[in-house]
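Note that this complex is displayed minus one protein chain, with the remaining chains in position.
Naming follows writing order (A and B), and every chain is counted from residue 1.
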Amino acid sequence: MNVVVTPAMLGQVVISGILSGALYAMVALGLALIFGVMRIINVAHGPLLMLGAYATYFLSTALGINPYLTVPVSMAMLFVVGVLLERTLVFRVVDAPELSSLLLTFGVSIALVNLAQLLFTSDLRSVEYLTGAWVVGPFALSKSRVVAFVFAGALTGLAFLFLGRTKLGKAIRATSQSREVAMVCGIDVQRIHLVTFGLAAALAAAGGALIAVIVAIQPEMGQIWTFKSFLVIVLGGAGNYPGALLGGILLGLIEQVASLFLTTQLSEVVAYVLLVAILLVRPTGLLGGRQT
Amino acid sequence: MSQRVALAAPVAVALALAAYPVVASGYEVRATLQIFMWIVLAGSWNLISGLTGYVSFGHVAFFGAGAYAGAILISKAGWPWLAAALVGGGAAVLLALVIGYPCLRLKGPYFAIAMLGLNEVLRALVSYFEGLTGGGNGLSLPTLDATVPIYYVMGLTAVAVTVLTYLIITSRFGLRLMTIREDEVAAEAMGIDTARHKLYAFLLSAAGPGIAGALTARDQGYIEPISVFPLATTITMIVMVLFGGKGTVWGPVLGAVVLFVAQEVVWARYPYVHPLLFGALIVAVVLLMPRGVLGILQVRYRLPRTI
Partner (left out) sequence: MTTKALAALITAIGVLAGGLPAAAQGPIRIGASLSLTGTYAKLGNYQNEGYKLCAKQANEHGGLLGRKIEFVVYDDQSAPSTAVRLYEKLITEDKVDAVIGPYSSPVTEASANVTEKYKKVMVTPLAATTSIFKRPPDKKRYYLFMVISPAEAYLEGLVDMAAKRGLKTIAIVNEDTLFAKAAGDGAAELANKRGMQVVFREGYPKGNQDFSAILTKIRAANPEVLAASTYFDDAIAITRQMKELNVNPKMYGITVGGDLPEFYDLLKQNAEYITGATQWETTLPYPGNREFSDAYKKEFGREPVYHSAAGYAGCVIYLEAVKRAGTLDSDKVRDVLLKLEMKTAFGDFKVDQDGFQTAHKMVTTQWQDGKKVIVWPDELANGKLRFPTPPWNQR
C-alpha cells in the first residue's frame, strides 16, 4: 500500500515470476497435450500433481532418497496412474460433449483429493531440503525455486524433443492436428490417447515433486493448478505446445507484477480479465493456434 | 394417464407444501427451503446450459452477486428483505448482461472456464471492496426471524423457474435454443439470431440464483465471500440437472429433491468419505445415465418432450 516501487523491487518480482513461470509452463504442457489430442480439459490435472508431490514426500522422507532424484520415480508412478485413469474412465468421454468430460474429471478430482485425505491425512507435510536463497546484488534467488526452474526447463525441453523427434511424439502431434487423418495414416489413436494421458500425468507429477521442496504440501494443494494451467494454455494458444512455454512465463510475470503494484487479491482479477480479453480478441492465443 | 391428473398432481403437491410450515419443525421447514433453493439453482442452470449447451461452470456467481446485493441493501440501506431479494435478482441479471455479452461468444470449454474465472473474480472483488461488502469480515444482517415467509417466497421462485422452463421449452424461442444446442452453425444458417437468443437465455438463468442468493443471505443472517461463491455449489446444481435430465422441465426438480435428500440423510452419516461418494456419483451419472432419469424415461416410454 504505502510502499514506493523501486526498480530493484520490480527486478525481484520479475525474477520470482520467471522462476514460477517455468513450473507453470511444464505443468500446463501436460494439460495442453490432453486438450490438444483428446479435446478434454482434465480437471483432475491438479490432483495428479498433488499425488506426485506426495510420492516425492514419501520417497524422500521414508526411504531417505534425495528429493530431486525422486522426480523421475514420481513421474513414472503417475504415468501409470494416468494410463489407468484413461483406460478405465476418461476414454469413455472423449467424444462426448464437453460437459461430460468436465464433470467426469471433476468427479475424479474430488475423489482423489478425498482419498489423499484418508490415506495421508490433511496434515501439512514438507520436504526440508533446500531452503534459503542465493543473494546476488539486490536480488534474492530462492535456491529451491532456481533448481525447480532448471528441472522444469530441462523436462519441458525433453518433452519437446520427444514430441518433435520420436515417432511416437510425431504421432501425438499428428493426432492432435487431425484425428481422422492420423487414423488414415495408420496411427493407433487409442494408444496415442493412452500415452498422452500418461505423459500429461507425469508432467504434473514432476511439477508436484518440485513444488514439494518449495512449499508445504497437503491434499487440497492441486486444484488451483488446474485453473492456472488452463490460463497458461489460453495465453499461449490451445493446441500450440510451444505456446505453453510463453504462457507459463507470462502468467508468472503477470501474477507477480500485479501483486506488486496492486494487491495479491487483485492479481487474480487481472489474470482473469486478461484471459477473457485474449479469448475474445485472439481466440487462438498469443502465438496463434495449432501449429505444432 | 390423463392430462387432468398430470395437472392435478403438481397442484396437490403445491398445496401440501404451502400448508407444511404449520405442522413442520423448524428444521423441516429449513430443509424444505433448501430444496426450493436447489430447484431454483438447478432449474436456472438448466435454462442456459440444458437448453443451449453452453456449460456455465460458474453459475454460483449469480447466487453470490444476489446475496451481496440483497445483504447490502438490507444492512446498509435498511430495505425490507422482499424488495432486496427482487433487486438481488435484478443485480444478477445486470451482471449476466455485462458478462454474457462478451463471454457467450466463447465456445465450448472456453465459455465454461471463463465462467469459472468470473466466479473467482467476483469473490476477489467482493473481498477487495470492503467498505461496501465488509471484505473478508463478511456482512452481518439485523436479527430477524423470517424463515417461514422466506420459505414461501423461495417456493414461489422455484415454481416460477419451473413454469418458465415449461413455457420456454414449449415455445418457438425454446425450439431455437435447442437448435443452437444441436448445431449452432446450422441455427445461424437458418436465420436464428444466435447471439441474442443465447443472451436472453443467459439473462433468464441469472435471475433465479440472484433472488435465491438474497433470500439465503437474509435467512442466514450472515454471509462472507468464501461461503457464497463456492465452486461446489455450481457442481452440485449441474449434477442435479444431469441426474434428473437436462433440457427437461421436471429434471432439475427431481434431481434437486433426490440429491438433497440423499445428501442430508445418507451422506451426512459418513462425513469423512462424503467427497469420495459424491465423486463416484458424478462419474456414475456421467457414464451410465448422461440423459438423466427423465431422459431415460422419455426414450423408453415415449413421453412428451415437455415433461
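Simple rule for what comes next: a contact is a pair of C-beta atoms (placed from the backbone, for glycine too) under 8 Å apart; a residue touches a chain by one contact, two chains touch by 3 or more.
Everything numeric in this text was worked out from a predicted model, so none of it was measured.
Peer 1: What shown chains does the left-out chain touch?
Peer 2: Within the full complex, the chain not displayed touches A, B.
Peer 1: For the full complex, which residue in A:T156, A:S176 or A:Q218 touches the chain that was left out?
Peer 2: A:Q218
Peer 1: Of A:H45, A:R145, A:R173 or A:H193, which sits in contact with the chain we cannot see?
Peer 2: Considering the complete complex, A:R145 is the one touching the chain left out.
Peer 1: What does the interface between chain B and the hidden chain look like in terms of residue numbers?
Peer 2: 25-28, 30-31, 34, 124, 127, 135-138, 140-143, 145, 216, 220-222, 224, 226-227, 230, 268, 271-272, 274
Peer 1: Go through chain A and note every residue touching the omitted chain.
Peer 2: 1-6, 8-9, 12-13, 16, 20, 122-126, 128, 131-133, 135, 140, 142-145, 214-216, 218, 221, 224, 255-257, 259-260, 263-265, 267-268
Keep this in mind: only the chains that are shown with their structure count from here on.
Peer 1: Averaging only over C-alpha atoms, locate the centres of chain A and chain B and give their separation in whole Å.
Peer 2: 32
Peer 1: Touching chain A in the complex: which residues of chain B?
Peer 2: Contacts found on chain B: 49, 53, 55, 57, 102-103, 105-106, 108-110, 112-114, 116-118, 120-121, 124-125, 127-128, 235, 238-239, 242, 272-276, 278-283, 285-287, 290.
Peer 1: Flag every residue of chain A that touches chain B in the complex, lowest number first.
Peer 2: Touch list, chain A to chain B: 35, 41, 89, 92-93, 96-100, 102-104, 106-115, 117-118, 227, 230, 234, 263, 265-266, 268-269, 272-273, 275-276, 279-280, 283.
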